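Below is the structure I would like to discuss, written out as structure tokens.
With one protein chain removed, the remaining protein chains of the complex are shown where they sit.
Read from first to last, the chains carry the letters A and B; within each, the first residue is number 1.
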Amino acid sequence: MAKLDLSKAKYAKLKKFIDENQGETCGLMPVLHQAQEIFGCIPIEVQKFISEELNVSVAEIYGVVTFYSRFSTEPVGEYVIGVCLGTACYVKGAQKIIDDIGSKLNIKPEQTTKDGKFTLTATRCIGACGLAPVITINDDVYGRLTPDQIPEILSKYTDELEGE
Amino acid sequence: MQFYRAHVLICGGTGCVSSKSHELKAEMEKELKALGIDNEVQIVMTGCFGLCEAGPIVIVYPEGTFYSQVKIKDAKRIVTEHLYKGRIVKDLLYYESIQQDKIKAVNEVDFYAKQKRIALANCGVIDPENIDEYIALDGYQALIKVLTQMKPEDVIEEIKLSELRGRGGAGFPTGLKWDIASQYKDDMKYVCCNADEGDPGAFMDRSILEGTPHSVLEAMAIAGYATGAKKGYIYVRAEYPIAVKRLQIAIKQAKEYGLLGEDIFDTNFSFDIEIRLGAGAFVCGEETALIESIEGKRGMPRTKPPFPAEKGIWGKPTLLNNVETFANIPLIILKGGEWFSKIGIEGSKGTKVFALGGKIKNTGLVEVPMGMTLREVIYDIGGGCPNGKEFKAVQTGGPSGGCLTKEHLDTPIGYDNLVKLGSMMGSGGMIIMDEDTCMVDIARYFLDFTCEESCGKCTPCREGTKRLKELLDRFCTGKGTFEDLDRLESLAYYIQDNSLCNLGQSAPNPVISTLTHFRDEYLAHVVDRRCPTGVCKALLQYTITDKCIGCGSCAKVCPQECIEPVGKVINEKTNRRAYVIDHTKCIKCGACIEACPPKVSAIITQ
Partner (left out) sequence: MKKSIADLAKIRQETLRKIQLRDKEDTNCRIVVGMGTCGISAGARPCLSAIVDEVHKRGLSNIQIVQTGCVGMCRLEPMFDVYVGNEKVTYVNMTPEKSRQVVVEHIVNKRVIQEYTIGEVEK
């Protein structure tokens, strides 16, 4: 499982964001986006914190967090592999790509490897249909993929980690 | 101000950025500097050129030379050969722009020559992060015209005259929508831009935001003036980081110039825009769900009426339009509604942007006049299916649309025509499928999508889509029966009639349209337990033919150990026998096919 860091500094950062945007009818969403970015996920502890700050019930916050796929309640791996399963990618064989990555990493979609390195997830269309099929690994995008390129791409990330 | 003799336009759309166009720009700048011509040649990152297939794309003006798939190592050659010595680097040209040694400029290439660009007019021409370039091409002139010469009702009249219809899917007349929104009086009113482009395979809204964000800002301000709103929201998907960034820059620049904010052009009109990020929920493209989401709630649709025009964001009157709809507004104001209404066909005026994807040669974005036939779009512009495969169907309208077949290719594209054929315009995704695509599998794919994206508020959609998907799963795994086929059909119509919002009402469309046009494929799955295209793995059967030489390579690799030499005798002397697969144990992994010596190729799937 990936590590979860709930340090005070991070809470302070979130508090700062909330304070700066107070007064506006800014709603819950921007705060949750911020929290997801700071903590990497929005666990119940953070939800309680936001509840106190915004005076919104935890139940409501939990409802919103679990509704949207961008928010997660559990930490994700260091590298998030998103396989686009938009129509264009699907027609061009994205299912095989996600199956292959899954079997290579020994996880199913929406799971994280035991060492916390990779999380595999199926994403919705990222709009790079011209390059289908497409995967993203954190901020890197790989397009026009064929299954035989997968080991090489993954090794870039595993080697990088071992080198550290 | 520096004058440049040549301009190098590099595509900065998501597709080309993924193919490293930023690095390419840096490399070219370095090379220009090395030759000391960096003050003669300007490099500009533009929005999407539309032909994503050929990315990264580089266009050099004044010649209009069209380079495609430019690698970083090619930067040096373009700079030294073309920009320094004036020799076009022929082997980097887009394949179609060079014919019999004659080099065509970018606007003469078939892909572009047939297009008509209104919403995308500035896309790929200007630097989207530079407001001055937008202003140079008549940017914000429409806003000036509206604020200084027109009354709000004149503006609405002009939009009505243009017969523009919403480009997000449903095709509601825009002028009428503005008119209704303008009639509700309240202390606060809103204009909202729906940029939650969730249809898989549609990316025109993203490209507009990335390529010409100011067009949308200008149009929203005009809409604010026409309907009496002071505040605008753009609800954009968080999956589009480049679009979000460009919007932020554009809003900042417009505020600096006083084109947004208080008292614009000293006319007492004030308008401000804020960005709201989506969080990965398809249903938020539905207008009332979007409003819920902006308010910080679960994005579940509300019952209508009241429509957003009456009670929208925070319960206040709200005008909601799609990105592409807004992008048409400035030109309609400048050139007049009548000009716009002359383009297109009855009931569908102007142009529409389509995202071509799937099994088609030129994947990318095209903007064509309404009324062009599907054939022209798919073959003349899109180049047809690659690798000589046969065209089978085109899916329009995303998960809410349907599949059209060969017989429909000569249909002029328009809102009503597509609905008549059981599909819809939708936001403009066009996914092309060839002979290798299984239509049952595609229907299952879309149901998988809607099933997961159903918000869960109403039962027909929440439970119905799940049952539909389960039925389709049965077909794909060879368990489907004739009763299932009947159930599938009746359930599909039930969901269509009884769901709360458009997501549910249109979710069965992919099933209904494939059932109508490709019933024989469903029947093949039921009667013959066979998938004609070989996509549904569970229906494949691996068989060893007479070509078997009895080498046993396949048996060695079989993880199930279900291949044994029990076939007919091949060699009388040694009593060697052909191998046979036990279909009850076979898991269809395909290992045997790979193990069979290529010269023999005795194993086939059918």
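Just so we're on the same page, contacts are C-beta pairs under 8 Å (C-beta built on N, C-alpha and C of every residue); 3 or more make two chains touch, one makes a residue touch a chain.
The model shown is predicted, which means the values in this text are computed figures rather than measured ones.
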Self-check item: Partner chains on view for the chain not depicted
Solution: B
Self-check item: Residue, one of B:Leu137, B:Ala238 or B:Val535, that touches the chain absent here
Solution: B:Leu137
Quiz prompt | Residue among B:Arg87, B:Lys420 or B:Lys547 that touches the chain left out of view | solution = B:Arg87
Quiz item: Among B:Arg5, B:Lys71, B:Lys151 or B:Lys556, which residue is in touch with the absent chain?
Solution: B:Arg5
Quiz prompt | Hidden partner chain, residues of subunit B it touches | solution = 1-7, 9, 40, 61-64, 84-87, 105-107, 125-126, 132-133, 135-141, 144, 148, 256-259, 265-266
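Going forward, only the chains that are shown with their structure count from here on.
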Quiz item: Which bits of subunit A are touching subunit B when the two form their complex?
Solution: 25, 27-30, 32-33, 56, 60, 63-64, 67-71, 85-92, 123-132, 134, 141-143
Quiz prompt | subunit B - residues contacting subunit A, complex | solution = 14-15, 17-19, 51-53, 55, 197-203, 206, 238-240, 276-282, 293-299, 314, 355, 357-359, 363-364, 395, 398, 429, 431, 433, 437, 442, 445-446, 455
